[in-house]
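My structure is below; once you've seen it, I'll send some questions.
Every protein chain of the complex appears in place save one, which is left out.
Labels for the chains are A and B, by order of writing; each one numbers its residues from 1.
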Amino acid sequence: MPEPYDPLQPGDKEAIAPTGAGGPMDLAIEEAESLEKTLGDAPGPSGPGGKARSLWSDAWHQLRRNPVFVVSALLIAFLVVIAIWPQLIASGDPLKCDLSKSQEGSAPGHPFGYDTQGCDVYTRTVYGARASITVGVCATLGAALLGSLLGGLAGFFGGWGDATLSRVADIFFGIPVILGGLVFLSVVTSTTVWPVVGFIVLLGWPQIARIARGSVITAKQNDYVQAARALGAGNTRLLLRHVAPNAVAPVIVVATIALGTYIALEATLSFLGVGLRPPTVSWGIDISNAASQIRNAPHMLLWPAGALSITVLAFIMLGDAVRDALDPKLR
Amino acid sequence: MLLEVRDLHVEFRTRDGVAKAVNGVNYSVDEGETLAVLGESGSGKSVTAQAVMGILDVPPGRIAGGEILFKGRDLLRMKEDERRRVRGAHMAMIFQDALSALNPVLTVGAQLGEMFEVHRGMSRKDSRARAVELMDRVRIPAARQRAGDYPHQFSGGMRQRIMIAMALALEPSLIIADEPTTALDVTVQAQVMDLLAELQRELNMGLILITHDLGVVADVADKIAVMYAGRIVEAAPVHELYRAPAHPYTRGLLDSIPRLDQMGQELYAIKGLPPNLTAIPPGCAFNPRCPMAQAICRTDVPPLYSVTGTPARRTSACHFWKECLGG
């Protein structure tokens, strides 16, 4: 059932101008709307020789030649490997520290020097990738699955479910992210990554749900979907074969960029003392500890901060490149 | 002569190479005269008009050669500021889709009045009054009230009237109308076209009417130029062309109009597709689709043959124009 165009409905305006509660989580939605519109017009990849197949292969073709994509993809691959097997490039133990070496500069075998506790900054920086990547990947997966499921169903079926979802999403958007994190996470005592992941999923899914809802609505209004319906295709078949394949691209793009911002958010929360906690090795914690000593030992801040920024940048650039490739209008 | 386009070449840089959108177009319009430019989409008819108006997207577009003489002066050699003063005041353009061609966030009164503010230096109040007069002139009911409305609040026909009013605001000597009725309902098309023709007569303006609708042309045009792949393949006074086309492409176009006296017969269609502008076939660009094509058509670009009159009143770019005219 086509909806009347109301530019103030969530999923339309919000896609251009994120009303997210601020902080790094907003960053993902930029320009997602134009993509949504463009992709909504392409026929499904399921159709024989469909245009969308060429859209995806076209996108892939363009991506391979895009240096931004190649560089960020290689960087991310490297980071993932390091997150899984940090021993590959760091032989030390991030928790084995020697107070007598507190804040010392670089030494043979310890290129980045030591932090206040006398721990090896290089080892800690390498091991820090694990927490960031774990939080980023798990939170994105959780938010993307939950968000696209709820948003997609709401957009497809409409009605009271859709209305309820929009209101619930509004409630979550009403909570400023960092404040919410401070309040929610300050009561948690676990030292694992899961409370942080849970919190990010909790506040992150509505954003994905909006994008998914919007692109499902656009996709289902396409003539070929209407035609399939007229030919007697059931709801399940319509949703899975015709609508979902076309609605998925904007979600992928937004999720990729969100992954980067989630990592930044985790670091921010850890910096504020409510995210990850020791003994978990985290860039955010290390930056927080180093920040107070910046006058004495800037090197302690430089390395984890650099690693964090490059990781976030890699994911945002990847999302950017994917979006450009999927949006023929911008070519 | 009011406007003379001489040997105009326009190119576009695209991902697949340089697209030659206009390849040596010549045409002219005099005061009070209507020239219809006919062609499929991609034939270069709109690009030529944009080059004349000076609203080509540069880049990717580029004028690769030629002259555009307006009242004897070459527009292409003018400085941008001088050219700007010509636009709107001395030559104006009517676009196809008035809804997207009008600014959605300004009232129509403001958009019409702007012409007087910028070109005549009138005060906002005076120019608004002139805007209302203009709306009256194109017969928009309750013009005074409606001047404060926004484009989306008007019907399609009314919006196109506003476009016409905007073009006529400063009583230019040349109007270029780019498919002015294509986006309208059939019933409204005739009204808008009649209004345009009437105002043209009244103000003795030259009119270039770009269209792919042969029916519209027969009613209002004095002469006609048929474009194909960036060239004018045939130019003729309108009735001569309708009576006996001198180019196989024109013949194909005329034959593909449904006619009541030929009901039951299969409608003629020109076979094939217009050429890719980045790879125009050698020889005559139309040769792959032409039923009369011979070996020479695949090698030699046909010159403009004079069909009648010296200087030519009627031209054709076909090696076999005589055969075409005869058969």
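One rule holds for everything that comes next: a residue touches a chain if its C-beta (ideal position, glycine included) is under 8 Å from a C-beta of that chain, and two chains touch if they have at least 3 such contacts.
Methods note: contacts and distances are computed from a predicted model.
Within the choices "ABC transporter permease", "Succinate dehydrogenase cytochrome b556 subunit", "Phosphate-binding protein" or "Twin-arginine translocation pathway signal protein", the name that UniProt assigns to the complex's undisplayed chain is "ABC transporter permease". One chain is not displayed; in the complete assembly it touches the shown chains A, B.
Shown as candidates are B:Ser100, B:Ser155 or B:Asn276; the residue that touches the absent chain is B:Ser100.
Between the chain not shown and the residues A:Val81, A:Leu146 or A:Val168, the one that touches is A:Val168.
Contact with the undisplayed chain is limited, among A:Leu95, A:Leu179 or A:Ala227, to A:Leu179. Within the set B:Arg6, B:Arg84 or B:Arg313, the residue that contacts the chain not displayed is B:Arg84. Checked against the full complex, the one of B:Ala51, B:Leu75 or B:Met166 touching the unshown chain is B:Met166. Along chain A, the points of touch with the absent chain fall at residues 6-8, 13, 16-24, 26-27, 30-31, 34, 167-168, 170-172, 174-180, 182-184, 186-187, 260, 264, 267-268, 271-272, 274, 287-288, 291, 294-295, 298, 301, 305, 308-310, 312-313, 316-317, 320.
Not every partner is drawn; the one left out touches chain B at residues 53, 55, 57, 81, 84-89, 92-93, 95, 97, 100-106, 114-115, 118-119, 150, 152-153, 166.
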